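Note that this complex is displayed minus one protein chain, with the remaining chains in position.
This part shows chain A:
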Amino acid sequence: MIELKNLCKQFVQKNGQPFNAVDNVNLVVPEGEICVLLGPSGCGKTTTMKMINRLIEPTSGQVLINGEDTAGIDTVSLRRNIGYVIQQIGLFPNMTIEDNIMVVPRMLGWDRKRCRERARELMSMVALDPDRFLHRYPKEMSGGQQQRIGVIRALAADAPVLLMDEPFGAVDPINREQIQNEFLLMQRQLGKTVMLVSHDIDEAIKLGDRIAVFRQGRIVQCAGADEILAKPADEFVASFVGHDRTLKRLLLVQAGDVADAQPTLTASLDTPLQQAFGTMDDHDLRYLTVVDADGKPLGYVKRKDAKASDGVCADRLNPITITSNPDENLRVVLSKLYEHNLTWMPVLDADGRYNGEVSQDYIASFLNSGKTHGRQRAAPK
């Protein structure tokens, strides 16, 4: 756990005037969570991070790690317990990738074999082939590859706390998305306590359990992504997160979350239409999905078809053209709905069984309600 208490950093400017780069910051990052420091350039994000591992001494205030005041820990052992990815990566050009990654373990006196194995393990965590890359020099790798190395170098000695200063800054959007996904996957296994700097709201939404929005050295809002998007504390936060923030909230909800929250209502081919109409009437539905014995969707019946008809669902079956996976977010679902000119689509579970639906109406009311929808994350051990 990282706790910042009334943390301040004052620099003296060239003209002799004091300047508060970090101004009374209070922040708690619980163990195993990712907290994103989000804000425009020069708002004090890097300064805050550097005060945590004492690359910069705070002017006043406290930094506690797992309840212990860092002012009492010598800087070398403090820093070895904090993995830090500096802004602009900072790989050592005079060392091979392996040597870069193994700097800290070697200082800690690990033997060669253990170092080698650890290096290979870390490389495979970020999907880089150890045989191909371990003996290269940083300049022989792409920007994205270097960034991956920067991250695993910080993880090398398995420090419980990880500070990352714009770790995924200098790569193209596709690569960035991929590195972010790898990182999330890694974080789910490792459960580090992470503080990550970004000035990209999409990255913050994607990675942050919590987002602390900075402005001129102060935290103006610290909350989950959904709350920041749904209820920005002030005009600054609102404009920083973007005027399409409402649509961005769709990124936070996955089709599976929506389906799980619904009763799973279905009919089978031999269900009488009158019975299907009854179900729709009771639950205020306009259509009902028809499934086979396994629960896999076969088609759907419309309420207006069922209302006046006798017979069974098989007689009035409409085909289902498109379905959603549980891990697709609502923004993707909405995009597919528009693309295929549909008002709703079924959500299938991992085995292809019908689990619920997402409709344009649902999306509209979710966005309207402003209710926050907690994201499901694997709980840290």
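Methods note: contacts are C-beta pairs under 8 Å (C-beta built on N, C-alpha and C of every residue); 3 or more make two chains touch, one makes a residue touch a chain; residues count from 1.
Methods note: contacts and distances are computed from a predicted model.
Of "Cysteine ABC transporter", "Glutamyl-tRNA(Gln) amidotransferase subunit A", "Carbon-monoxide dehydrogenase medium subunit" or "Electron transfer flavoprotein subunit beta", only "Cysteine ABC transporter" is the UniProt protein name of the chain excluded from the display. Touch with the chain omitted from the figure is made, among A:Arg153, A:Lys192 or A:Arg245, by A:Arg153. Set against the missing chain, the residues A:Cys8, A:Leu64 or A:Val103 yield one that touches it, A:Val103.
Within the complete assembly, A:Leu91 is the residue of A:Leu4, A:Leu91 or A:Ile179 that touches the hidden chain.
One of A:Val12, A:Val76 or A:Ala293 touches the chain omitted from the figure, and that residue is A:Val76. Although one chain is not displayed, chain A still touches it through residues 53, 55, 75-80, 84, 86, 88, 90-95, 103-104, 107, 137, 139-140, 153-154.
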